[in-house]
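Below is one structure, written out as structure tokens; the observations come after it.
With one protein chain withheld, the remaining protein chains of the complex are depicted in position.
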Amino acid sequence: MNLEKENKFAKQINETFHSAVVKVQRERRIIVELRSDLIPPFLSFAKEYLSFIHMAHYSCVDWLEENKFELVFMLWSYEEDVMLIVKTKIDREKPEFVTIKHLWPQAETYEREIHEMYGVDFKGNDRLGEFILEDWDDLPPMRRDFDTVKYAGEHYFTRPGREDAQDVRETIARHSGEEIPDFAKKYSIRRDEE
Amino acid sequence: MINDKYANKIVDIIQNFARKSSLWVVAYGTGCGAIEIPPTMTSRYDAERFGIRGSATPRQADVLLITGYLSTKTLKRVIRTYEQMQDPKYVIGFGSCTINGGMYWDSYNTIKALDQYLPVDVFINGCMPRPEAVISGFIKLQELIKEGKANGAQKYKENLEWYRENQRKVIKNWKMPDYNW
Amino acid sequence: MREKETTLYLGPQHPGVTGNMMVKLKVAGDTVVKAETHVGYLHRAFEKLMEVRSWMQCFPIVCRICVPEPDPNEENLARAVEEIEGREVPERAKYIRVMVLELARMASILLWMGGQSGSAGLYTMPQWSVGDRDYILDLFEELTGGRVYHMYIWPGGVRRDLPEGFEDRVLKTLDYLESRLPDYDHLMFENAIFQKRAKGVGVIPKEKALEWGVVGPPLRGCGIKHDVRIDEPYEVYDKLDFIVPTYEGGDVWARAMVRRQEFEQSISIIRQVIEKMPKGDYYNKVPNPFNWIVPPGEAYVKTESVRGEFGYYVVSDGSLKPRRIHVRGAAYVHGVSLLEKILVGANIADVSFIMNSLGVCPPEIER
Partner (left out) sequence: MAVDLKGILSPFSALKQGVKPPHTVRFPREKKETAERYRGLHFNDLEECIGCGSCATICQNEAIDMIKIEGFETKDGDSGLRPRVDNGRCCWCALCVDVCPTGSLSLTKDYIYVTDDPNAFLWTPGVDNPDGKEKISFTSEEGKPLLDYQRIPMRELEGMERVKSFAEVVLGYDEEEARKEAARCVGCGICTEVCPVHMHIPEYIFAIGRGEDEAAIKIIYDNNPLGETCGKVCTRRCETVCAISKRGEPVAIRWLKRYATERANNADLIEEIVNPEILPPNGHSVGIIGAGPSGLTAAYYLSLRGFDVTIYEAKDKPGGMIMYGIPKYRLPLESIEKQVGYMQKMGVKIKYNTAVGKDITFNEIKEKHEAVLIGIGFEKPYELGINGEDAEGSIQAINFLRMVNSERPVDIGDKVVVVGGGNVAIDAARVSRRLGAEVTILYRRRVEDMPADWEEIEGAEDEGVVIHPQAIPLEILTDENNHVKAIKYANAEMIPDPNGGRPRPKIIEGDEHIIEVTAVIAAIGQGADYSFIPEDIMEKIETKRGRIVVNEKQQTSVPWIFASGDIANFRADAISAIADGYRAVKGIEELLLKKEK
């Protein structure tokens, strides 16, 4: 596998942004992790100087355990056919970021969605607000602490008639007289992981 | 003088025949099931053989085809569409997700049982239902009309309170005109 | 004199809009002054649902994200998972996948032909193209067991081998569809009405196209030759010989002609695939789905769907369930920010025409 151009980009990035953690994931994929305040200058740098003109994707990942949101930007260089994945972590309690719609107008849409689904506030984007949902009054639904199964069970009617369903494991245990202790119960495939 | 009862019966028969023979479907693809409507309507399955064709506006339509799941946002529009339709009007629930949620059973944004919010005359099973199944659904609806049993609209009027209550449970901001037909 | 501006809601219940969505227009006379896309009518929360399902359970869900062309979804998820896992896919499976993808592209183009010409008032065309599309669906039914939702491409390869004699039936169908192309040309592409409606309408400025994130046929309709199949060849596209058609102009006409040419290219690709397809295994088994743990990692994979770059960003935290699956539909950009820009100045009658030409597919915008 020839990683020449990927390594070249990595070198260029490191020379300009010393704090950037650059990893060549594979052919055509470079992952850059960066402090959140360096993201806007980095993105303009990538767009203007490194030919990453196409913003392919803009995503958000909830790392609930770390109490962080991770913003992920995917930029594509049509000249070199390389994708640059730029990642940064922001605080989950008071998630804030700046808009990058001046660099790519379609970023506005992504920011609207991330705002709605995760509750991240994008400074400078004046179209935040209702986008996909309507009259939503719960937690932003894509947050991992929002439980969709519970919400659906509470808010929507489920057709009755299936109450006679039985658990295979329990049926067998009942028949054989096996007593499954509580500490073992959580190791059953049949039960959802906590 | 002709017996009123007889006359009514004859009128009913003629009326039901007319109703069943021209089912115009409001062109509202509410969900993914809409993808099997074009094949049903076009040359391969040619639903026009049964007098089924599309209608651009709800006012001229007889059938509201709920093609699959309804998000709460769409439900609001669908109710509005339905209430604008004039009698006779029928609702067909299309696909598993109108029956008990289908594969979106745990989604926070879709309703699970259509008959709680709108009076459904016929349910078609499938995900998606093939054009043959769609046509079977229409044939079933025609049979019900012929027998005078497709009275969902009547049910809706009679139980409007109950339907409204259910609808309001999921539509949080009820800003809709009342179409009182 | 400045005309009075009126607000016009186009959709969601409107026969012209491409699916269950709405465009809120500010019109002066019959010219659009401002357009705002409103989506969310089809939001099923796929990405949330996938976070509460095991890896194998995600696979039947993804095809529902884009209804007219479900296979890029399946292929993307499969390839992303394979990339994270480092799982090899048998060569035959790759060829089968390409065949499925191209068949889906053809079916989708036929459906688009119906929509595009239907919104121009040519009502015979949908009867033909959608009717002919059914023959491709018949092939899908034979191969996968389902007409619309195939659930066929899954991590590790494909689900079933080709049925006996399937290749011949594909070739027969291709011959038939190829023979129909002149008819489509006469009826649609050569049609004076269509040409008048399409030329110079819904222009995407070439110099802005890349920056605005335009992909797929709309981009190639601007004369810019980019295609995921060439830029980052996946499966076996690097072993196949095909051209990427481009047209100058950036208008509806250019986009239509690009798709028209792609249809022919797809026929040629499938013929090559059938010729070159090796014998052998078609599925490299994933572990028992109840205990299938994908190692921690992330992958962004993309395919060229009929509307352009279709991407999946998949993050695994090394558990039984995905941490995050984020879908990038081509229509996400086309249907919101791009549409809002190019609708300005258009005639109301052209709005649904332009939407069709961009292939705006609401389920992949809101998922």
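Letters A, B and C mark the chains as written, and numbering starts fresh at 1 in each.
Simple rule for what comes next: a contact is a pair of C-beta atoms (placed from the backbone, for glycine too) under 8 Å apart; a residue touches a chain by one contact, two chains touch by 3 or more.
Here the structure is a predicted model, which means the values were calculated and not measured.
Counting contacts over the entire complex, the absent chain touches A, B, C. When the full complex is taken into account, the listed residue touching the unshown chain is B:103, out of B:103, B:153 or B:170.
Of the candidate positions B:85, B:122, B:153 or B:171, contact with the hidden chain is made by B:122.
Of the options C:149, C:234 or C:332, the residue whose C-beta touches the omitted chain is C:149. Mapped onto chain B, the interface with the missing chain covers residues 43-46, 49, 93, 96-97, 99-103, 105-106, 113-115, 120-127, 129-133, 135-137, 139-140, 144, 149. Touching the omitted chain from chain C are residues 53-54, 56-61, 122, 124, 128, 131, 138, 141-142, 144-146, 149, 151, 159-161, 163, 183, 185-187, 190-193, 195, 283, 285, 287-292. Summarising the interface, chain A meets the missing chain with residues 159, 161-162, 164-169, 171-173, 175-178, 180-181, 183-185, 187-190.
Going forward, only the chains that are shown with their structure count from here on.
For the pairs B-C and A-B, the larger set of C-beta contacts lies at B-C.
With centres defined as mean CA coordinates, chain C is found 24 Å away from chain A.
Remark: chain B and chain C have CA centroids separated by 30 Å (rounded to whole angstrom). In this assembly, the C-alpha centroid of chain A lies 39 Å from the C-alpha centroid of chain B. Shown for chain A are the residues that touch two or more other chains, namely 133-134, 141, 146, 148-149. In chain C, 40, 43, 45, 48-49, 52 are the positions where the chain touches two or more neighbouring chains simultaneously.
Interface residues of chain B, counted against chain A in their complex, comprise 72-73, 76, 99-101, 105-113, 116, 166, 169-173.
Partner chain B is touched in their complex by these residues of chain A: 133-135, 137-138, 141, 146, 148-149, 151-153, 155-159.
Residues 26-32, 34-36, 38-39, 42-45, 54, 56, 58, 69, 71, 73-74, 77, 81, 103-104, 106-110, 127-128, 130 of chain B are the ones touching chain C in the complex.
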